[in-house]
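Sharing a structure here in structure tokens format.
Missing here: one protein chain of the complex. Every other protein chain is in place.
Order as written gives the chain letters A, B and C; numbering starts at 1 within each chain.
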Amino acid sequence: MREVIGSNNRILEIDLSTKKFTVSEINKKDRNMYLGGKGMGLKLLYDRMEPGVDPLGEDNMIAFTMGVFMGSGAPCSGRFEAVTKSPLTGIMTCSSCGGPFGMALKTTGWDAMIIRGKASAPVYLAIDSKGVQFKPAKGIWGKDMNQAEAALLKEGAGALVIGQAGENLVRIANIRSGHRFVGRGGMGAVLGSKNVKGIVAKGGEIKIVPAKKEKFKKIVRRFNKYINNNPVTSGTYRSFGTNSATIACNTTGTIPVRNFTGGSHGEVHKISGETMAERFKTKWDTCKPCTIMCGHKGTIAGEERHIPEYETVHLLGSNLEIFDPVAVSDFNELCSKYGMDTISLGGILGWAMEATEKGLIKTSLKFGSTEGVADMIRDIALCRGIGKDLAQGSRLAAKKYGGEDFAMHVKGLELPGYEPRGAVGHGLGYATANRGGCHLSSYVISIEILFNMANPFTPKWKHYMVKFMENLFAAINSLHICQFTAYAVMFEPFLVKVSPFPLLKVLMGNMAPLAMNLMDVSLFPETWHAILGKHYIPYLGMLKFIKAGERVHVLERYMNTREGISKKDDTLPLRLLTEGRKCDAKEHTVPLEKMLKKYYKSRGYDENGIPKKRLLRRLGIKIQ
Amino acid sequence: MNINKYPEIVPGRKFLKEFYVGIMLWVVGRALQVAAKVDKEVKAELAKLPNNFTLRMMVAPEKAFPLFFYAKLLPSFVTDIGLLPYGIQMFLHKDKEGNIKYIGADPKGKKADLSVIFTSIEAAWLVLSFQESTATAYMHGRFVVEGDLPHSLTFVRALDIVEVFLLPKIISGLAVKRYPKWSEMSLMRKFWKRIVIYIRAFTIG
Amino acid sequence: MLLPSFYDFCCRVKTISGHKALEAIPGLLAGMNARRPLIVTDKGVAAVGLIGIVKKALGSKLKIGAIYDNVPVDSDYKVVDDAAKVYKKKGCDSIISIGGGSVIDTAKGINIVASLGSDTLLDYQGFGAVNRKLNPHVVIPTTAGTGSEMTLVAVIADPDRKIKMLFVSYFILPDIAVLDPRMTKTLPGFLTAATAMDAMTHACEAYFCLEKNPMSDGHAYRAIKLISDNLLKVVKNPGDMKGRLALANASALAGVAFSNSMVGVVHNLGHTIGALCHVPHGNAMSILLPYGMEYNLHKSGDIIGEILLPLGGAEIYASTPKKKRAEKVVELIRKMNQDLHDATGGRHPRFLKEITDRNGKQIVPHSMLPTIADCMMLDGARMSNPEEVLPADAILILEHAWEGTPLNRKKINKGGKKVKY
Partner (left out) sequence: MHIPDHYEFLNHSKIISGKCALETIPAELGGYDAQKPLVIALKSVVERGLKKKFIKTFSNSMVVLGGIYDEVREYAGISLAQDAAILFKARGCDSIIALGCGPAVDLAKAVNVLVSEKIDNLSAHYEGAAIKGPLKPLIVVTAGRSNGREAANALVVDNRELVSDFLCPDVFIIDPRMTPGSCGESVAESGATAMAQAFAVLTDRGINPMTAAVAHPAMSYLAEYLAKGVKRPKNRQASVALANASVMASAAYSNSRPGMANLLAGELAEATGISAGRFERIILPSVIAAMLKKKAWIEDDLYLAAAGIDGYAATPAGERTQRGLEVSLNIVGGLKKVLPVSLSEMKVQKHFLEKAAKAAAAKSGKRFTEAECASVLAQAWDAAGKVK
């Protein structure tokens, strides 16, 4: 096995129309500016793709990019990124996935892969270190994800597959690798539109060796210590998965109930992570490698299944007023069979239920009832009946049937399972997230609710928190390492650890910039540095690291503004802005306009939300 | 839905305009009564109206100006202005002998043969503050006529003449279509009548 | 275009126009949940066979409840009550009126009584008495002139009290007006001329009188243009269906225009002459129109001048200097009257003295003029004339119109400001 020090830097560019591929190299400057993962994927598409192409057309490209951490043995580094123009939102979408395909592709010798064009007939791609083979997908086209993946895995260590939903160009279709998904933004439909059923990478052809082995070992030890000490990463997430947040969110009124009309519900404990862990006797089932261990599997309805994640539980559960964990798991299994994003699906079903209630469409769906839900999921995946329209996403469905005021999406992407009226900073995060209604772009709710460090109802400094977290997470997703490690890295260093909690809270509430910049996240750049070594690129300091994150975020924003995104799209569903909730003693809404103005200013956008030229120049983004 | 968020709204009143319009109606009524006595032209014009004829000028809607319980306590001068108690209105009566008389503002026991109704207080204000001429106001629907249209034309014509008598040219020029020339109405007659009508309107009637 | 400081415009009637417009009626009535109409008409219309045409066009889709053809020329409330009884007895649910102004007004009255439930029209006098939606009412005008199908007024006489009762309400407006050239096909030339000139007068007066507004202007402009383009053609060639359709349209357009912009001295005098001497309305209108314009020339000459464009065409308009345009309009109207006079073999009168009855007797004797001038003061149309009209002025106009000489404009009493619309 060949050893590669630091990073391999090879890009595989595949043109399906001509069935040819080319090999190119990531240059040092780009590596330094955009790191890898998400940043690199965006940069590659930015250089190659014209704005205004049809997401489901030939001209769209999809990039799969690995980070520098992948394969190095850094903790929680088993993640890769997929970037494309989303058919659901019509703008760029980036999705992180922890499946085995990333490691397989990286160890096959590729740091990135770009697919363009459209195959004339269904194919699957088999990748090895020499290049790619286009193989007809006759046998697996039309099969569900389980069967297709099993078939492909015969030829390599990791595979990506789409289900029937992707084949049918369902705009919320996802891509699967192992038990993990490239979930959001309808990437499955992009592959489906290119007639690609799956991609399999041989794996195991090269081995990544860190440049500074000793330092790297030390850092990994420190990293693991942080993770194991942090109560979230080592405690709740490790024991109960992401769904451990349910109870905290329910008491603070931040779970979606009944298509985002309410923020808490009395029966939520039935679907909490703790209940599920006990009831289904869960075991770990995670990305590889991982130290946090948030993924779980358990025995549900007599078979071993993956335990639904927080978002799945709330979008397919509480949002539909369904509090039966087995039913939620059933829906989850259907989604992973047909290949659909559970968050978007939950949003769509919530919309459909309310639209049915209001007489806009005719379905058998009803809030609080599981009846017809499974059938509707099948209909959506297979584009049957009204499912065909629902498969277009809640935005397009609402355009056709009405009910745009309660279609819970931002920029076309359905909202995840946090109710922003209980955490306004998180609401701003939804509005400004580049790919649409996304919780992972900034996840300010972690500060507002999970760590209880800021008042969730005041707009004070929320713009700064959102900005800081966006930059940080963009950088983390470019390394690429699990986002949850950020909690450990942010809160475990000495200074934060010894500060009394009330002081931290006061600081965060009143001087957020100071508080946030005091957080020492230098562990990330240090790891990066240990892997790549100084001889390869200049030293990456913490500020530079955050700036790289900012660059990635602003580049994505800039790419989106070329597709027509502006202030008008940075908004929330009307319901969140105008309707008070019954679960609040005093009705309140998200004061978005106020926060947005400040956010634009601190970001360096103009009042219409377009990045100013000065900002782009400062970040070194070439204006096209 | 919380319907208390959208309260019912009972609109208020425009007291100043009510006051002005009330006074003006009184002046118009009294002036017509006097002019019919002292001026031949007005008399001839009003002679076209049948005898025993009651004319009413009012601002709609009548019910918007409720009868206050204390109305009876007020001196008749105040109630006759038509200001508060009976709505803003005035009555002119032509008796059997053909004399025109202003008979106050109390609608009780009076049956109007012809009603000239201003559609709103604002409309009455526009007309009676001479921002719109009588003809324009009619075109713009500022007042409607209930009863025989020909009679109302007679009335409007008489009103036009009285306006010329009462008001300086600069104002009445706005109110009438064609200001009479000297050949039609001599200066002497105009000024003399103006004085007489004013004095009598405010005194003996 | 002029923007008035205030105006209102209302024309609620759905217009159906075309060579096969009648055939659309069953569908439209069905759309309003009506299946069994009462047909209201007069003997004259029935005599020329128009009912047959309508019946044939309605076909079998619609069951006609009854046909009431007893409407006299001057309709009164007794006729209305009588017809309403027929309506109720036969279980009708809508009205189709076929005829001229009198028939249409009667039908409006019938609709009030039949829809609101009382036995007699007398119950619905006064402001606001008609206060809810009436049953569907389809109007098929046969004269191309009155524009009565477009107005929200119904004038119905009360012979006992010798007054004309005025019913004004939005709900009185017919629902549908059907303009079909087949209905005017049999109209003789001189009547075509008279009714069309009536419409012309509506349009012209609507264009220059006080309540003119942008919408009425748009309608009036097109009415004038259609009439000036088509009238002579149709009079000369009565079978010209295209021309007939154009005239029917023009009449409706003029009806819309004048019912929203009111009319002036021409109608003022015309109504009075009609009432006192029983002159056909159209004839009085066509004779007085040029005089009415001349009378108002000094006040609204510019506006009257604009009429030259639809009346004479762009070439004449452009070649006439601005100041002369209004005079040219008057000249053209006179010429039009003259042409019609020639084309109808003298049956279209040019001056008041030319109007004769069947026996060749003058209808308007010269001695009547002072009486007309006095009574003129009682007609509502004088309010909306740009210039004040007093008996002395009326005499001036009437004298000239009687003789047929152009108005001596030096004698007109001038004063006051320019008209503010």
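Everything that follows uses one rule, which is that contacts are C-beta pairs under 8 Å (C-beta built on N, C-alpha and C of every residue); 3 or more make two chains touch, one makes a residue touch a chain.
Remember, predicted model here, so these are calculated numbers, not experimental data.
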Neighbouring displayed chains - absent chain, whole complex: A, B, C
Sole contact to the chain not displayed, among C:249, C:272 or C:413: C:249
Candidates C:11, C:29, C:265 or C:326 - the one touching the absent chain: C:11
Chain not shown, touching residues in subunit A: 50-54, 57, 90, 358-360, 362, 398-406, 561-566, 568, 574, 578
Hidden partner chain, residues of subunit B it touches: 1, 3, 6-14, 17-18, 59-61, 63-65, 119-123, 126, 140-142
For subunit C, residues in touch with the removed chain: 1, 3-21, 24, 31, 33, 128, 131-133, 169-170, 214-215, 217-219, 221-222, 225-226, 229, 242, 245-246, 249-250, 252-253, 256, 306, 309, 314, 317-318
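Methods note: only the chains that are shown with their structure count from here on.
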Third chains touching both subunit C and subunit B: none
Computed distance of Cα centres, subunit B from subunit A, in Å: 78
Set of subunit C residues in contact with two or more other chains: none
Multi-partner residues of subunit A (at least 2 other chains): none
Complex contacts: residues of subunit B adjacent to subunit C: 48, 135-136, 138-141, 144, 146, 148-150, 153-154, 156-157, 173, 176-181, 184
Contact set on subunit C toward subunit B in their complex: 6-8, 126-127, 163, 166, 210-211, 262, 377-380, 382-384, 386-388, 413-417, 420
